[in-house]
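Take a look at chain A:
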Amino acid sequence: MLIDFPIISSILIVSLLGTLLIYLFPAGDRGTKWFAVLLSLVPLALSTVLLLGIVAPGSVELTSISAGGQEFLAYEKAEWIPQAGISFEFGVDQLSGPLVFLTSLLTTLGMIFSWGEKHRTKEFFAMLLFMQATVAGVFVSLDLFLFFVFWEGGLLPMYFLIAVWGGPKKKYASMKFFLFTQAASLLVLLGILVFYWMSGTFSIVEILNQGQVIPLGLYTDLLFFALLLGFGTKLPMVPLHTWLPDAHVEAPTAGSVLLAGVLLKMGGYGLIRFNVQMLPGVSDGLYVLVAVIGIVSIVYGAFVCLAQDDLKRLVAFSSVSHMGFVTLGIGAAMLGGSKLAMAGAVFQLFAHGLISAALFMIAGALGHNVGTRLISKLHGAAKRIPNTAGFMMVAFMASLGLPGLVGFVAEFTVFLGVYEGFEAFFGSGLWVLIPAVAIVITAGYYLFAMQRAMFGPEEEDAGEMKDLHSFEILPLAVLMFFIALLGILPYLLFDPILGWVGGLV
Partner candidate 1 sequence: MEFPILSLLLIVPLIGTVLTIAGGKRYAKWVSVIFALISLILSTVLVLHFLPDSFIAFAPDSTGRFFAFEMYSWAPSLGLNYIVGVDGLSAPLVFLTQLLVLMGLIYSWKKEERPHQFFGLILLIGLAITGVFISLDLFLFFIFWELVLIPMYFFIAIWGGPNRHYASIKFLVYTHVGSVIMLLGIFALYLSSGDFTADGARTFNMILYLEAAQTDPLFLQMSLQIPLFIAFLFGFGVKMPMVPFHTWLPDAHVEAPTAGSVILAGLLLKMGGYGIFRISLGILPEATKELWWLLAVFGIVSIVYAAFICLAQTDLKRLVAYSSISHMGFVLLGAATMTEAGIAGGIFQMFNHGLITAVLFMLAGSVKHATGTREIPQLSGLAKVMPKFSLILIIGFFASMGMPGLNGFVSEFLVFLGTYKMFNMIEMGKLIIIPLLGIIVTAAYYLWTLHRVTLGELKESLKNVVDIPRHEAIPLAILTFMIILFGLYPTPVLGVIWPHAQGLTGLLGGP
Partner candidate 2 sequence: MIPLEYELALAGILFGIGIFGIIYRKNAIIVLMSVEIILNAAIMNLVAFSSYAINPITGDPGGQVFAVLAIAIAAGEVCIGLGIYIVYFRSRKDINLEEATRLR
Partner candidate 3 sequence: MEWDLVWFLALAIIEIVGSVAVVLSRKLVHSAFWLAVTLITMSGIYILLKSEFVALIQLLVYAGAVPILFLFGIVLTRRGEEE
């Protein structure tokens, strides 16, 4: 079935229009939520089509354009600011397609999960829709300028989500979030300027077609480094991660879900699209640096998790740790030419999106329903809130890389690729022992948290605890379904990614 329909622009337009339309609703109207959720199904359906076009090219055929040996599907182009050579140029590939789907999915689920939101409901849902548009925009933009527009645009709704609907320290957190990522954006901007200057075009397609746009040398290395810092902050990698815990702790649940689920993925996406795809062949030392940062993030994040009491903070740091796999995978892939590592990194983007979303939903649900997210105050809660405990268990297990769930596939392939890559580069793959230690620590902090929060004798004077509402169970169940599905049948998504990576590494 050939689809010759501007899918991508439709996704963006529907979301953006929806953002505006929601404002037309009177404040406090119950229809707002219905409208928002139903509207968000449209982008979800469209991104599903995109995803199908990517992972199952037989079922859905999309218009494509070739760029530097790779293909972008559902390609669209329209003029915007012709004077500066800036245009609306969209397309997805195996890297971005799944992330677009993830964005749409998590938006819908986040909305459903936030059904109980009472404070400025209308604006809240509008912000989520806006967020969906901007983040999806980042993934689909094939014009650097446009990319940056969406990149920065993504900050806005997140900023408001934290600043308006956040917790007690929201001012500090939202400021920190904004400034940190803004600073990172500037480095990205710098990179974009270099690309434009060197290639004379903003179009990623053209840049890829030009091949080695930027002559190799110190300059390229510096550029790589700048972009690494820029995207790494978003990712986030240690030591540029400190905005993340604060932002998460203060953000409302749906905000956290999107923040961890897709916003961080922008960093990983950028790293792969820019640092790897558009800037090949920089010094090995930099790739070593990337790998080392990955390892440090993994281990450091895991250790910090061990000392956390706030569940949300714990999950936030675990995100730091898990996004380290992306960095590590990229570094190792570029060092030793391991396709698996790169594919694993890409897959981890998707996997972590699902898992962290689930984790934050649970942490958020605890906050709403129980009144505390502090692990030390929950003891023995499993009896009273079995559903929460059950979902928490599954999410924890997925996050700690239990085989059969999606996290394992990603981590395993990254490790495997890292082993290959290190063996090819350092001569011994056993260096992988260092990040592998994190497997144990990860298990440690999750189990520790589980034991203290859910197990053990029931607290006598614990206040009233409510279990998950049905509107909270639904999104969690959907996430669990995807977590299990891709854990058991990872090839559905992994093989297309691997094929794509084949043209990259």
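FYI, a contact is a pair of C-beta atoms (placed from the backbone, for glycine too) under 8 Å apart; a residue touches a chain by one contact, two chains touch by 3 or more; residues count from 1.
Criterion applied: all candidates are chains of the complex that A comes from, given by their letters.
The structure displayed is predicted, hence computed values, not measured ones.
Enquirer: Only one of 1, 2 or 3 touches chain A in this complex; which?
Expert: 1
Enquirer: Could you please specify the touching residues of chain A with respect to candidate 1 in the complex?
Expert: Within the complex, chain A touches candidate 1 at residues 80-84, 145, 148-153, 155-156, 159, 163-164, 170-171, 174-175, 178-179, 182-183, 186, 189-190, 193-194, 196-197, 222.
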